[in-house]
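As you look at this complex, bear in mind that one protein chain is not there, while each of the others sits in place.
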Amino acid sequence: MSAKAKPALLWLQSITCNGNSHSFLNHPDLFSILSHFELVYHPILETGQTIEKMLAGTLPCDVLVLEGSFRQKGLRKNGVEVLEVALQYAHKAEHIITAGTCATFGGIFKQKAPDAISGFCFDEAEQTPRYRQYADKLISLPGCPIHPKWLGYVLMMIADGRQIPLDEMHRPQELYGITVHTGCSRNEYFEWKVDTKGFGLKEGCLFYEQGCQGPYTRGSCNRILWNDISSKTIAGTPCLGCTEPDFPRTTLFETKTRMGIPETMPLGVPRRAYLTATGIAKSFKIKRFEERIITYDR
Amino acid sequence: MTMGNRKRLKRESIIQTALQLFSVNGFHKTTIPDIAQKLGMSVGNLYNYFSSKDILAQEIIKYTSEVLGEKIREVNMLDVSAEEKIHKIVEIYFTMAKEKPEMIEYFLRVYLSNREVFSSGCEGMICVSEFITEIMIFFDDAVASGELRNQDFFSAFGLFMGYLGGMVFLKGEGVLPKEIETYIDDISRNIYNALKA
Partner (left out) sequence: MTVKKLIEKIEGEAELDFSLKNGSVEDVTINFGFYRGIEEIMISKAPRDALVITPRVCGICNHAHLMAAVQAIEHGYAGTGISVELTDKAKAIRDFTLACELIQNHVKWFYLTILPQLEHLTKEESKENHALKASYLSTTITKALAIFAGQWPHSSYAVPGGVTCDPTYVDVMQAQALVDETVRFFEQVMTGISFDAYEQIDSVAQMHEIKGDIGRLLYLLGHYDMAKRGQSHDRFMVLGETTGFVQGKSIATTIANVDVRYVEEQPQSGTTAKAVTYKKRQYEVGPLARAMVAKDPLIRSMHKRYKDSLLTRIFARMHEVAYLLRICQTLLKGLDLRQDSCTLEGHLLASDFEGIGMVEAARGSLIHKTVVKERCIENYEIIVPTQWNLSHGTQSEKGIAVEAMVGSQSMDEASFIFRAFDVCSVCTTQ
């Protein structure tokens, strides 16, 4: 890439639902971000290149965006194994972005054939044999789907030539250093251990009964809002842990407990510390948290 | 001996003395001057440690919970089966009931029977949180390992602690025909059988 040329951006789909592509199309600054790149191929946006040319593996590629999970053999497009194409571009690229949980860890579609399907560099939390070869250029952006602003941030950092601080799974720390719980509109209820009385209420925390995985799921959904306006937990839906290597878990709308104690603790919090704090917080009945916030004329 | 240490020991001796007097004379009949007199200290000095009888009562329950919690915590750290842990917890409880009857009696006769004393400052489980936390951890581990059946915390807790409390109560009433420690094996087995997976 010459000093002046824009980096070539190539978006490649493997086993996917297209959800990441559509999520990114909802970025309000989409075309400003893309203006920093030469968009070489995209599954939805026109680029002047055909899929046949892309599959031939001959297009330029500085930034490779991967969407969907991978299998060694059996996913062919136009007679070509998609993994082979991905490897060709991965070899050329300076940055590889695994966009979404499927490309990063394997995701939902992995469950069809757990031994054959994985993410590009991770198989759930384990490194795949490909990891070593691509680790130095890998950026993981899990999420089902990817948050448009998260990808926008990474692309702009690349365009700006900045170093992105990454964690051990190559996730940007600025996005995944916190949990989905951070910034949740129900935080007060979590602090005082007041569970919601059921679905469809703005009051109460979803961690105790409704299966919310927010306190132990990495991601900034409640700091950088979805569609610039909301999030699952704000809308009363439990966080489903969609950025995590083991997504999806099972019985997603119920909190798994042992003798009433949540099976999974908030991220990094020792169980004894959690139970002590919980026992104390629960001992107080705080009137404000037992009441409706708004009483419409009933 | 530093000042801090001396204060701490004095505090503990006040708690011990108060516990004894409460269990012999009853909570309501025991006064602060009674406790001070028994300790050979002035009433004014005692108030430096505990500003009221209610505060003293609350500190005692915290102290009891800490002592009991500490011992159960040691059991939780052991790499043994849930069945063995139950046996050890029952043993701890009954040994305490025998060696320091005032402590368990205080819990049963004062803490559980005089809730008004504890309504402000000891809401819910605050003052017994160390003990409760360790029991929760014991249950959590035992369900995780598949040894105990998963259920609501209070249905399990009530069975376990209600049973032990009941036995100590019977002992206190003088109706147990045998020494309390002779019941440890059977009671442990009963609890395990009731809670096992």
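Odds and ends about this structure:
The first chain written gets the first letter, and so on, giving A and B; residue counts start at 1 in each chain.
Everything that follows uses one rule, which is that contacts are C-beta pairs under 8 Å (C-beta built on N, C-alpha and C of every residue); 3 or more make two chains touch, one makes a residue touch a chain.
Only a predicted model underlies this, so the values are computations on that prediction, with no experimental measurement involved.
Across the complete structure, the visible chains that the omitted chain touches are A. When you scan A:Leu59, A:Leu87, A:Ile234 or A:Ala277 for touch with the missing chain, the hit is A:Ile234. Considering the whole complex, the residue from A:Leu87, A:Ile108, A:Ile178 or A:Ala281 that touches the absent chain is A:Ile108. Although one chain is not shown, part of subunit A still touches it, namely residues 13, 15-23, 25-28, 30-31, 43-46, 50-52, 74-78, 108-109, 111-113, 144-145, 198-202, 209-210, 221, 226-237, 240, 242, 248, 250-254, 294, 296-298.
In this text, only the chains that are shown with their structure count from here on.
Separating the centre of subunit A from that of subunit B, both taken as means of CA atoms, is a distance of 48 Å. If you check the complex, the residues on subunit A that touch subunit B are 257-261, 263, 271-272, 275-276, 279-280, 282-285. Interface residues of subunit B, counted against subunit A in their complex, comprise 123-126, 129-130, 132-133, 136-137, 139-140, 143-144, 148, 150-154, 156-157.
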